[in-house]
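Note that one protein chain is taken out, while the other chains of the complex remain in position.
Going in written order, the chains are labelled A and B, and every chain counts its residues from 1.
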Amino acid sequence: MASHSWVITDVARGIALDELTLTSGVTSAVPKGVSITKRTLRGGLQEGVDVVDIDNGRLRFTVIPTRGMGIWRAWCDNIQLGWQAPVHGPVHPKWVNLWEPSGLGWLDGFDELLVRCGLESNGAPEFDDKGILRYPLHGKIANRPACRVEVSMDSETGNITVRGEVYETRLFFTKLKLATEIRTTVGACSLTVTDTVTNVAAVPGEMELLYHINFGPPVLEPGSKVTLPIQKLAPRDPIAAAEIDRWDQYGPESPGKPETAYFVQPLGDGRGQTLALLHNEAGTNGVRVDFNIKELPCFTLWKNEQPVCDGYVTGLEPGVNFPNRRSFEKAKGRVVTLQPGEARRFTVEITALVTSDAVSTAREEILRLQTQAPPEVLRQPCLDWSP
Amino acid sequence: MASHSWVITDVARGIALDELTLTSGVTSAVPKGVSITKRTLRGGLQEGVDVVDIDNGRLRFTVIPTRGMGIWRAWCDNIQLGWQAPVHGPVHPKWVNLWEPSGLGWLDGFDELLVRCGLESNGAPEFDDKGILRYPLHGKIANRPACRVEVSMDSETGNITVRGEVYETRLFFTKLKLATEIRTTVGACSLTVTDTVTNVAAVPGEMELLYHINFGPPVLEPGSKVTLPIQKLAPRDPIAAAEIDRWDQYGPESPGKPETAYFVQPLGDGRGQTLALLHNEAGTNGVRVDFNIKELPCFTLWKNEQPVCDGYVTGLEPGVNFPNRRSFEKAKGRVVTLQPGEARRFTVEITALVTSDAVSTAREEILRLQTQAPPEVLRQPCLDWSP
Partner (left out) sequence: MASHSWVITDVARGIALDELTLTSGVTSAVPKGVSITKRTLRGGLQEGVDVVDIDNGRLRFTVIPTRGMGIWRAWCDNIQLGWQAPVHGPVHPKWVNLWEPSGLGWLDGFDELLVRCGLESNGAPEFDDKGILRYPLHGKIANRPACRVEVSMDSETGNITVRGEVYETRLFFTKLKLATEIRTTVGACSLTVTDTVTNVAAVPGEMELLYHINFGPPVLEPGSKVTLPIQKLAPRDPIAAAEIDRWDQYGPESPGKPETAYFVQPLGDGRGQTLALLHNEAGTNGVRVDFNIKELPCFTLWKNEQPVCDGYVTGLEPGVNFPNRRSFEKAKGRVVTLQPGEARRFTVEITALVTSDAVSTAREEILRLQTQAPPEVLRQPCLDWSP
């Protein structure tokens, strides 16, 4: 059989492996140079965090079942993808109080390369007219554990896959299931996340979803640039508007500099495929994030140009919505309704670009997509467009 | 010696067994066919949950020390007692934020057959006039861990007992101790919960307590019926009032149907003993809950007739109070005051009825108790009566 799979966690069947190591030395199902490892982290904020490490021989990355199947970091050749947050994560959700009255408790666990924001809600915290928190920053899914985790190796295609299931359910309220497949191929520089979100209730349900994909050094440095094919772009607020002429550039580490964000309606090809590119000043390394605007029509660029100790980082964030308050997104028609049993699929690919050629190729793809229309860059905030 | 006991957890003495298995193969103290097992669950929301499984040869059930000595599920012959919640529990309290501003965080851990609501408060969340949560739904006790757990086997009586101690204490505030004995007998179809709640403070304290005992399929199905000897019954609200003529019946799975609840003052025998019966449409299986109205004068019937995926479930709920806001119950005289050192005892018995005869016997007992007075079924909400 070409494909082998190993169940790491299956709560329904009482399976929960503490450790697992799969290498060619352990099983003939795994090619030389490849490893699939499951560990349980110990100590500090990491105590009890389950992680799955995948090494395809060139690209390594760490998946975090305990944090909703997020991806902690990736490494390809000499390039690290991810960032250094002010917390030393990955952080177990028991240390994260999403319901802190400020609505910002989510930040205490935020240090991943890829973190999903959702599923019932994401975006800025929302308060009622008495000032009471109703939707905390970026929702719950990143702080829920997977109840099923499986890895598989297909020796024919060379595909290595981590599958996970995470539920965001409550009696009388939202009941959504996230099933993810995180896949890479032996020797490749990319990983693909394919998520299926299903409404497992007998009544219609609503969802928001945004992929908060974050990069710090070495890809991000003063002089780095971000590019994507743009139909329309607008600054989120006056602070971002004031810097609209350098929205795609990154400056030096600036203590206390406020974060900025830009909302983008990207252009895609005939099937909706598109990509965003981030690269260093010299254009010798970078990263591309491929996605589909039919699945994820809203793209947010988040920039935090504070010093590394305060999180020098940028987020490339495709989503079904923009990260505004949930009621605002709902009013704009950017909250998704799922009928009973209905599922939606979302695919995001992250590729480490380790040569100038790879960076150039991505830039050319973007330029080609941009030929459909000139980019409309608004100088003032405008949150009204429909996806 | 006829009785043997084994300490599973005793924090004061530094004892905390990760696993324990007692069968006739392991110790002569345990009869053939009987087993007493302690496990620690792993994975997902269950990670780190301690459970004690009792099998008396006919009835099996799972006690959850980590969740305040609740009872997860029971099985007797081919009948399962309990229900399928939208969470995959038992859920570790670290995933349950009781203080979520909605007051409904408790729902995230709710999937048991028997869950105690209390001890300082239970019932609907209560907010102050600024909208700030003061008493969260159903209180704290179900999300506090036992600090002492012991099992015992009496070879003379055939009694198998799980004992546990759970504290709900805070400096300057409520200081209550729950000591529970959960007992069954070799070959029996029932289990008995005997709780003692003690005010361990040097000043008077207050308590509420309600046993949320929940059943889904197969005992609950369209056509199932609930019966108990009634002095007075009233719907909780207009929604329940609109269905007052079928308060004791269960309809088909109905997507989005609002929950209903009925408040009952039951009739008891000379010593206060009474029972509630739930059985399937054919009357071939069911469950009875025996309790004493001198201990637990307030009975709530909770019905959720939504589809199984949204929790098709009913609660038979004897309590010292009704599950209204705490201040309301206090005003109605249904919050209990305990003097320093004072203790109150509460007993609830759950019996699986696995034959038509057993169902009939229970029904006849109820009819006999009902002969004392005709049932007074109010058609409109009335929350004023005193116990």
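By our rule, contacts are C-beta pairs under 8 Å (C-beta built on N, C-alpha and C of every residue); 3 or more make two chains touch, one makes a residue touch a chain.
Computed from a predicted model, the values in this text were never measured in an experiment.
When the full complex is taken into account, the listed residue touching the unshown chain is A:G131, out of A:G14, A:G131 or A:G341. Residue-wise, the contact with the chain that is not shown comes from A:P86, picked out of A:G25, A:P86 or A:G251. When you scan A:L107, A:V203 or A:I244 for touch with the missing chain, the hit is A:L107.
The hidden chain makes contact, of the residues B:R170, B:R246, B:K294 or B:R379, with B:R170.
Considering the complete assembly, subunit B touches the hidden chain via residues 9-12, 14-16, 18, 48, 93-94, 97-99, 101, 128, 130, 132-134, 144-148, 167, 169-173, 175, 200-203, 340. Mapped onto subunit A, contacts with the missing chain fall at residues 41-48, 85-88, 94-95, 97, 99-102, 104-105, 107-108, 110, 130-132, 253, 255-256, 259, 304, 306-307, 309-311.
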